[in-house]
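Excerpt of the complex: some chains, original placement.
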Amino acid sequence: VGILERLSAGEVVIGDGGFVFALEKRGYVKAGPWTPEATVTHPESVRQLHREFLRAGANVMQTFTFYASDDKLENRGQTLKFTGAQINEAACDLAREVASEGDALVAGGICQTPSYLSCKSEKEVKAIFKKQVDVFLKKNVDFLIAEYFEHVEEAEWAVQVLKATGKPVAASMCIGPQGDMHGVSPQECAVRLVKAGAQIVGVNCHFDPLTCVEAVKLMKEGVEKAGLKAHYMVQPLAFHTPDCNCQGFIDLPEFPFALEPRILTRWDMHKYAREAYKVGIRFIGGCCGFEPYHIRAVAEELAAERGFLPPGSDKHGSWGAGLEMHTKPWVRARSHRDYWENIKPASGRPLCPSMSTPEGWGVTRGHADLLQHKEATTAQEMKHVLEMQKKAKST
Amino acid sequence: VGILERLSAGEVVIGDGGFVFALEKRGYVKAGPWTPEATVTHPESVRQLHREFLRAGANVMQTFTFYASDDKLENRGQTLKFTGAQINEAACDLAREVASEGDALVAGGICQTPSYLSCKSEKEVKAIFKKQVDVFLKKNVDFLIAEYFEHVEEAEWAVQVLKATGKPVAASMCIGPQGDMHGVSPQECAVRLVKAGAQIVGVNCHFDPLTCVEAVKLMKEGVEKAGLKAHYMVQPLAFHTPDCNCQGFIDLPEFPFALEPRILTRWDMHKYAREAYKVGIRFIGGCCGFEPYHIRAVAEELAAERGFLPPGSDKHGSWGAGLEMHTKPWVRARSHRDYWENIKPASGRPLCPSMSTPEGWGVTRGHADLLQHKEATTAQEMKHVLEMQKKAKST
């Protein structure tokens, strides 16, 4: 059964979690370029992560093709020995292999490009997308996702390219309630994406779960007010980000190597899943920071609605029930919902604050510092950004 | 080259990270019993984690045999379809398979038993250990580790059983600077373990890295003051635990399902590795909470001393250097040591404190509530512990 049939039938479709962050921690993705060449170099690591999300309850295996556009694969000194097509094809094969081990669909995904930030033309940007989409068609994925767009215009272009395939199209922006980088509201973004051809709209990445749910709620209000129809999706961060401005966690000083204290617990995920469901979102997954146990928590929270628990729950007692088997009596005493639902977990870091001040350099599309180039970042460029950083801190 | 030869030559030997916590998050271990039957049911998940630690720089593949003693495998309603021997044999095979893919030794590990807590005799407890050790001998592991003991007496018994094999023996207790559950100091524990036959002594689990290093430092002082000789090891938690008492993180209200905000960053691991090295510890690894990137950070900090970087560093620029390839200039500006070394990461949780009050029920060896039994915890037992919890909270 296809994605649209499932959603139209009112089914809850559970997405997978974040590949780049999880595989970075496992040693297969490089923070900085964040490209997915591991599909070729270490396929077993990608396959294993797919399997873990499947076991956790995911119904969608997204091809690990994030940032696998040709312009991104040769940005700032990146020296890969594989073509974009090779990486994308391997990603499709891995996703399909694992999807067929359970009840999951394969979704081919594309995302924002350096070309757009560099002000390339619509034609050029669409050509970049087209190359990835050709692989998805060849490998016959089940549906397509245009995700992680921070400018609605680029998202529209992406949707148009995907739409031409005849496959179902989902569109997901990395925005919060404040809207895209030029201040276009979630409501308007959603309307434009639906009009461009997306059957599913929503947000992913950049913000924490409840913030993302709030943004999708606004999208839904916009779509309904415009008399349009759509399904809704959400795939947020697994990091608490109460201190973000419009660009999300990229602007936090902790990004990307000191986000640990912000990681959500499984109990936070129960709240997220419930809230997303209440708002009317039915495609509920995760992005950066989501580990398999986070997805499992979503599946466990919605077990009653879905009618079943995920396979991975054979290793997890609901709401901590497994602790009844613990040796120590004071740990057994923690084996119930009331305990975990109300816990306020300490950071163990008395010298650290609970919020940060996000940076906001005001640098976006078209700015010289954002332009794509093949060569490595120069010492001159580094000196320049360090000066900007110093200036930003002092104000 | 064997473990003792390496350590005697002054080499830094890097241990692996924590299996039960990592595989719990991936969906293959159940929190509560924490037993390693995944070696039989999902060997690919165990193999993959071994590979990731190897890639991260680990020189030791510990068999995933934690809590795989027969008394623990049938505790409180556990209903496994495999014998302890099957689990232990599969674990040895997986560890050996991956170890042979790189420069690593296989270490067979045993740990504390419900039998000891239930006041079984020395003979009975040793018989439990012996069954695991027989597998290790059959599978010809490279050396043996008695780890995660909170009572020095039980640790001595374990060392004695291991010593009889003729293999090198390491002994590691889960204690902090305050000593074992009966107040035996780290200094005295170490002396007793060396006298029992351990060539390597140290601590693992229960406390954060700097606390564990402090405890091993005390052990070293004790051993040296007694005119004995030993090598030293440390395999701490990857959680900040400034608020623990003598039983470590088990007593924290967040254990085991809300420890996320306490997870160490890779930069915290640099400090840990440096401090451990300074103190004279040469077998440096991790326990619960350590993910592959944490071990890689240890290997990167000590790259100069070891003369090489781990394989996994091909996906990690030292001290954030990979961020030079990031698209956004303000993230590129974070690609240097000074930035990450001094960051005070926010928790993103303004409603949560930075420390907790640990529980301290005063329940230890011999207490009725600790006795092993095959049957599931009864409703009566649960009611009793919930009452104790309530009482503990009100004081």
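All chains are identified by letter, namely A and B, in their written order; residue positions are counted from 1 within each chain.
As a convention for this text, a residue touches a chain if its C-beta (ideal position, glycine included) is under 8 Å from a C-beta of that chain, and two chains touch if they have at least 3 such contacts.
Keep in mind the model is a prediction, meaning the values are calculated, not measured.
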Per this structure file, total copies of the shared sequence (2 shown)
4
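Keep this in mind: only the chains that are shown with their structure count from here on.
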I'd like the angle of the rotation relating subunit A and subunit B after CA superposition, in degrees, nearest 5.
180
The answer for subunit A against subunit B in the complex is residues 24-33, 44-45, 48, 51-52, 55-56, 75-78, 114, 117, 208, 239-243, 250-267, 291-293, 296, 312, 315-317, 320, 322-336, 340, 343-356, 359, 361, 363, 369-370, 372, 376-377, 381-382, 384-386, 388-389, 392
